[in-house]
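One structure is given below, represented as structure tokens, and several questions about it will come after.
Yeah, one chain of the complex is gone here, protein chain that is, but the others are all in their spots.
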Amino acid sequence: MVITKETAQYVAQLSRLGISEDEIESVCGSLTQIIGYMDEINSSVDTASVDTKVGALTNVMRVDEIKPSADRAELLANSPEHTDETPIVPKTVE
Amino acid sequence: MSRNWEMVIGLEVHVELSTKSKIFCSCTTQFGGEPNTHCCPVCTGMPGTLPIFNGQVLEYAVKAGLALNCEIERQTRFDRKNYFYPDLPKAYQISQLYRPIAHDGYVEIETSQGPKKIRIHEMHMEEDAGKLIHSEYGNETYPDYNRCGVPLLEIVSEPDFRSAEEVAAYLEKIRMMFTYLGISDCKMQEGSMRADVNLSIREAGTTEFGTRTEMKNINSISAIERAIAGEYERQCDLLESGGKVTQETRHWNDDKKMSTAMRSKENAQDYRYFPEPDIPEILVSEEYIDDCRSRMPEFAPDKKERFMSEYGLSEYDAGLLVASKPESDFFEALIKGGATAKASANWLIVHLASVMKKLSADINGTMDFEDAGLDAEQMSYLIKEVEGGKVNRQDGIDILTEMVKSEEVLDVKEYIASHGLEVSNDTGALAETVAKVIAANEQAVSEYKSGKEKAIGFLVGACMKELKGKCNPGMVKEMLEAELKK
Partner (left out) sequence: MELMKLTALELGEKIKAKEISVREALDAVSAAKEKTDAKVNAYTDFDKELSDKEADRIQKLIDAGDSKSPLAGVPIGIKDNISTKGMLTTCASKILTGYKPAFDATAVSKVRDAGMVVTGKLNMDEFAMGSTSETSVYGPVKNPWDTGKVPGGSSGGAAAAVAACEAVVTLGSDTGGSIRQPASYCGVTGFKPSYGAVSRYGLIAYASSLDQIGPIAKDVRDCAAVMDVISGGDVNDSTSNAAFASGAEGVNENGFLASLNGDVKGLKVGVPAECFGEGVDPKVEESVKGMIKELESAGAVAVPISLDFIRFAVPTYYIIATAEASSNLSRFDGVKYGYRAKEADSIDDLFINSRSEGFGGEVKKRIMLGTFVLSSGYYDAYYNKALKMKQMIMDGFAGAFGNCDVIVCPTAPMTAPKIGESLSDPMKMYLSDIFTVSLNLAGLPGLSVPCGFDAQNMPIGAQIIGPAGGDLKVLNAGHAFQLATDHHKKFPEVG
């Protein structure tokens, strides 16, 4: 299938990536190439009767126990913009 | 409903589970706390961290699923729901879509038209998101991740509701069942129970669904009822004026009593769900389900019936008691402690209720039964002492107040002794007082003797006052009557 500009922009928006007008052609081109390759191979593989099986591990759980939380300053240390208590982001409400 | 439009409502209810720790890490689930102090690298989505599933969540979910008459999924697993928002540090929520833990159930509710079944489409386990604190003046928002990873159950109903009354009954029923199961406190004001309302209208008698709107996170049952009424009116007005309902998410403003459309920048929601690769599948065995089933509690309606038949309570009293599982359990503990059913019910419904009402008013807040922190053994002793005439009723109520206020368990026996509240059984001192009071109150005595029986009350009061309350009023009355009839 051919990846159109619209599809590429939709996917970019979902991924929170910006594509400029200059880039869009080449992005569509390479996505079309890879997806075309996938289509070609996939269509030759019959998976109608295949059922995926349960993995090697199941029911991996822990007991309900509280352990001390992390040091807040340490958690925030890597945030590029933060107060003493929280990261900072642009306002999400009007 | 004056109008010829029928409302059709489906609900998505989120309930926070009362596990000690979060669903995928060991941080506390405690409500509140300084921002970002109930957090660790896992629940703040640090790169390279991985979720570890809390087994208690599975047990609570299976119990909830059974209470909702659902089929329990035997091979369940988590899926990722992908979307960007600053309250979701991984930018995906670990939830369930393809194999939710429970599905195809129902909840039976009581309505003014009789019982009705609301079908449950599915119920799944997921993690809660954080909270956003908005700056009052500046253009800033501050993410607090304390709530990130608190376990949630999301219960998705079929569009079976036809009135706000049914919605309220359904929410009350879920709250009752979940608090009885001890899996959630279902406090809407603290956000531990939240409902999203999907509402559409159609001409009465038709079967096709209209276009629906969604109202999210309304925080009390009465506000939900108002939101439903408001949104119903809005949609009716729209259609009657030749307009169309747009499928959108709306925000209900309970102060202005109106809803507004939320701006949606995203074209469509496309959550790109796929199986969570970091958590192996979960196989739920028949034994596990049976074990959960065997530990299901007696729910409120059955308990109410039993309280009426076993303890001879009125329907009203029994209903009041079973409204809270802890309180109804406490009631039975009082009986076990030797208090009579009638007195126990009376002390809880009348005396405790008024004590708590007064204390709540003092702190300008609300208190529920568990906040009272009462000890059944001590309270049952108190009831026995008061009912047995060994402590005055008013003193008993004061002691109860102290019991509620006290942080520790109050030793009632010791308290009575140290405060000298024991009613005197010294008949000599009583007789002396009675004689003294009769001598000092000629008018009342003559009134009594002339047939005004009410006058005895004044004389009893006078004796009580003289004895500073340390006496049994019944006994005083008896002695007065005997003396006056001489």
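The chains carry the letters A and B, assigned in the order they are written, with residues numbered from 1 in each.
Criterion: a residue touches a chain if its C-beta (ideal position, glycine included) is under 8 Å from a C-beta of that chain, and two chains touch if they have at least 3 such contacts.
The model shown is predicted, which means the values in this text are computed figures rather than measured ones.
> Which is it among B:H14, B:H38 or B:R80 that touches the chain not included here?
Only one of B:H14, B:H38 or B:R80 touches the chain omitted from view, namely B:R80.
> Contacts of chain B with the missing chain: which residues?
The missing chain touches chain B at positions 41, 44-53, 80, 82, 84-86, 89-92, 139, 141, 143, 265, 268, 270, 272-274, 277-280.
> On chain A, where is the contact patch with the chain that was removed from view?
3, 7-8, 10-12, 14-18, 27, 30-31, 33-35, 37-38, 41-42, 44-45, 47, 50-53, 56-57, 60, 62, 70, 74-75, 77-81, 87, 89-92
We take it that only the chains that are shown with their structure count from here on.
> I'd like to verify one number: the distance from the centre of chain A to the centre of chain B, where each centre is the average of its C-alpha atoms, in whole angstrom.
Computed value for the inter-centroid distance: 39 Å.
> Considering the complex alone, what residue numbers of chain B touch chain A?
Chain B reaches chain A through residues 19-21, 26-28, 34-41, 44, 52-58, 75, 84-86, 132-135, 138-144, 266-267, 270, 272, 279-283.
> Using the touch definition from the top, list the residues of chain A that touch chain B in their complex.
Those residues of chain A that touch chain B are 10, 13-14, 16, 54-55, 57-67, 69-70, 72, 75-76, 83, 85-93.
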